[in-house]
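For reference, the structure discussed in these notes is given below.
All protein chains but one are shown in place.
Letters A and B name the chains as they come in the text, with residue numbers starting at 1 for each one.
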Amino acid sequence: MTVSFILNGEDVSARARSADRLSDFLKRAFGLSGAISDCRCGHCGRCLVFLDGRLVTSCLVPAFGVRGKEVVTFEGFAQTADYIDIAEGFKTAGVESCGFCSSARCMAAAALLERRPRPSPKEILEYMSCAPCRCTDPEIIVRGVQTAAEIRSRRLYRRAGR
Amino acid sequence: MVQIATVRSPVARGSVRSIRFPKLPTGYRSILPADIPGRNSIVSFGAEVPILAQDRISYQGEPVALIAGPDILVLEELAASTKVVCDEEEPFFSWESFSSDQVVAKRVAVVGDPDLAFSIAASVHEGVYTSDAIEHHYSEPQGAAAAYDYDKIAVWCATQWPYHARDSVALALGCRAEEVSVRPTRLGIHLDGKLWYPSLLACHAAVAAVACGRPAKIILTREEDFRYAPKRARSSVDVRTGLGKGGELSAMDVRIAINVGAYGPLAEEILSQAILACTGAYACPNLRVEGYVVSTNTPPMGAFAGLGASHSLFAVEAQTNRVASAIGEDPADWKSRNVLRKGSRLLTGEALREDVPYDAILDRLVAASDYRRKYACYELVRKRRSGRTDGPLRGIGLAFANQGAGAFLSGDLSNSYTVEATLDKDLSLRIFTSAAGGAGGVREVWRGIAAEMLGIGLDKVRIATPDTDQVPDSGPSTLSRNVSIVARLVERACLAIQKRRFREPLPLTARSVHRSPRPTSWEGGQVSGSPFQSAAWGGAVLELELDPWTLEPKPLGVWLCVDGGRIVAPRRAASALRSGAVDALGACLKERFDPQASPLAYFRHGLIPLEDLPPISVEFLEPGRRVQAKGIGELPFDTLPAAFLSALSQAADHPFSSLPAPPSKIVGALGGK
Partner (left out) sequence: MRDAEVHFPKDLADALDIMRKRPGIGILAGGTDLFREQGGRGIALPDDVLFVRDLAELRRAGLTERFLEIGAAVTIAELLELGESALPPLLAEAVRGIGTPAIRNLATLGGNLAASGRFMDSWPALACLDGLVELRDQGGATWMNVNRLVGEGGRSAVPEGGLITRIRVPLEKWDIFALRKVGPRNYPTPDTAVFAFAARTDKGILVDFRIAFAGELALRSPAIESSVIGRALPLSARESSTVAESYRAAASFLPEGLSLQFGVLVESALGMLAS
């Protein structure tokens, strides 16, 4: 079947099989590997995307389920100011990861900061659990998100002209 | 490119009678053992592991054939429809008691006269400590790819030892090693699970590439990885300790059984490490230790955050904590009285050349965690408690351990590593090493060392792509060698360049080679050598509380203190230790390895939710002093499990002996109280 939706800000259409998970569909039909199809059971978080603005594990979404919806993968997210804030925050705080979970964690951080501009350490760790990884130093990751929150707040404050 | 699906044995033990493939569409082909041009096995740390099992099956899920083709969904269906017909035999799963046929390695060592010492001991205490398999839960899926690249076969895989992959593929293809080029892909957190297994996948990809004449890629699903790739070996350590009148350790009798599954790669090394660690940090004048590595018909198991010492360290620390409690002494004091000192005779017969920094580490831990007061308080509550609801269910545990110097202890494994560096005309430096960086910043550590030694900007230092065509063999990246050995080799290469750079024209290349003398040798029940002389030491305190409703253990705090010699990058090292502590806590608390869980074994295994973590504090003893940097990455795993077990035993007032401790056991121990 043909699935038409908005992908990273653009209208797209492609043929999907009913058996396709969204994560596999994004790779196969659009060549996007930001949402990595890894565990395919919603566990590892490597396939995180924003679906109509909500952070979801795309391996649990059927490709046909995004008809008419908006999907943002890491490739699209990486063009946003939110990503720049988070990347800078992580770098300033010294967050060093294995490299496989970092894009998912950036997206999880963005989803959190959208809802909670000043999250508590517990909230931060809960969102980082969206992409669990053996490379986690909880202290540094909390500091990274808190630093990103500061940077983001300053940007939004400036944008509001205050 | 072709993708690859694996056809696996349905039985755990037996022989293959036939493999019946369904009708394969055009563009798809099967690959059988007969299609392997060279040798149908990889040699891994003293064992031979078949690339595709031909006659004998040694575990359920063992690869017996491959199917290659363009569409992975089609391949999975074809593999699922392939019938592997076997003559099934009774498998061996039992390992805590086992037959001699199952013994892959055995070692015995005796020091002094343990029988006499036990006969006159004031008290004798025994405990059996078991730990289950642990899943590595890698950052990334396992797989490999291979393709012709002009006159070579190029192979891509994430491996701790690129040269092992190269040599394995060359043997499998029946070609020279120089005709294979391994280009390692990014290696996430490996926890020592990728020493040899990636070489097997590399052979699968290479054989398929040659058979199909096209690039080939194999990626294991997480389920396959969970069920069939190597896990931490299971172990059971029986420790009997004799104490003198004053509570001093006078005798130990230790029996170690380690289940390595099929084939037993790393068996000798795991056993050597386990035996040498069996007295932990304590002076024991009379000792008998018997160690067995046992093979069973399960997928191969082996290393996890170290190569075997943690099995024994867990047991000896848990036992000494229990013994101290039994004689009414704070384990911290008991350990202080019995810890090795300068001049103490070790299992190897050598005398320790310097004091073990136990007291210094203990002082820091006590100050940070308030260990002594809490231990005394929780002991009082434990002894006086009349029921489960009478007072908080809290415990605090202490453990102390060492991490060896980074050399393999046994077998004929090479302990020779090489690093090269070239200073170019534009004063940029390239470092050539096959050592895998793993996660985080060890590559940054090497760059930092080089930049400082040569007085050039960090941006001028690059680590060359670790292609086996371009870099020398720096050995397997394990046992914290990236810090304890490779970093030193980078330093020495840079020093050599520095000495020549103003006298000779650029570019300048220096090669630095490290050859460890074999630290141990075993003969007739005696082991000799010097494995301890540059060990790092670490202590851990863990405090926990049992939730009054669910009786599930909730960690309240973790404190680590480490003497790792010179800490080259303290912030990174502390971060790595915290990360290791998280993994160790997960293994104690949440992770259950159950490959038979159906339908989704991998899904039912998970890492500890981060919001459940307690604060984790890390301190170093004199990290800036100008001594050798030592490997410390294994210390959280060498200490925290025993600290956890002791804390749990105190909180529940029940002598737990195995990890993980399932909730039903805790409830069973406490439910009636």
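Here is the rule we use: contacts are C-beta pairs under 8 Å (C-beta built on N, C-alpha and C of every residue); 3 or more make two chains touch, one makes a residue touch a chain.
A quick note: this is a predicted structure, and the numbers were derived from the prediction, not measured.
Trainee: Out of A:D24, A:E75 or A:E139, point to the residue that touches the absent chain in the complete complex.
Mentor: Final answer for the missing-chain contact: A:D24.
Trainee: For the chain not shown, which residue from B:V43, B:I72 or B:L556 touches it across the whole complex?
Mentor: B:I72
Trainee: Please identify, in ascending order, the residues of subunit A that touch the omitted chain?
Mentor: Interface residues of subunit A facing the absent chain: 1, 17-21, 24, 37, 39-43, 45, 48, 51, 54-57, 59-62, 64-65, 67, 108, 111-112, 126-127, 129-130.
Trainee: Spell out, residue by residue, where the missing chain touches subunit B.
Mentor: Contacting residues on subunit B, toward the hidden partner: 72-73, 76-77, 221-223, 388-389, 547-552, 590, 592, 597, 599-600, 602-604, 606, 609, 662-664, 667-668, 670-671.
Keep in mind that, in the parts below, only the chains that are shown with their structure count from here on.
Trainee: Could you tell me the distance, in whole angstrom, between the mean C-alpha positions of subunit A and subunit B?
Mentor: Between these chains, centre-to-centre, one finds 32 Å.
Trainee: Give the list of subunit B residues in touch with subunit A in this complex.
Mentor: Subunit B residues touching subunit A: 73, 136-141, 186, 188-189, 191, 221-222, 438-441, 571-572, 575-576, 578-579, 582-583, 600, 602-603, 606-607, 609-611, 613, 616.
Trainee: For subunit A, which residues count as touching subunit B in their complex?
Mentor: 19, 38-41, 43-44, 94, 96-101, 122, 125-126, 128-129, 132-141
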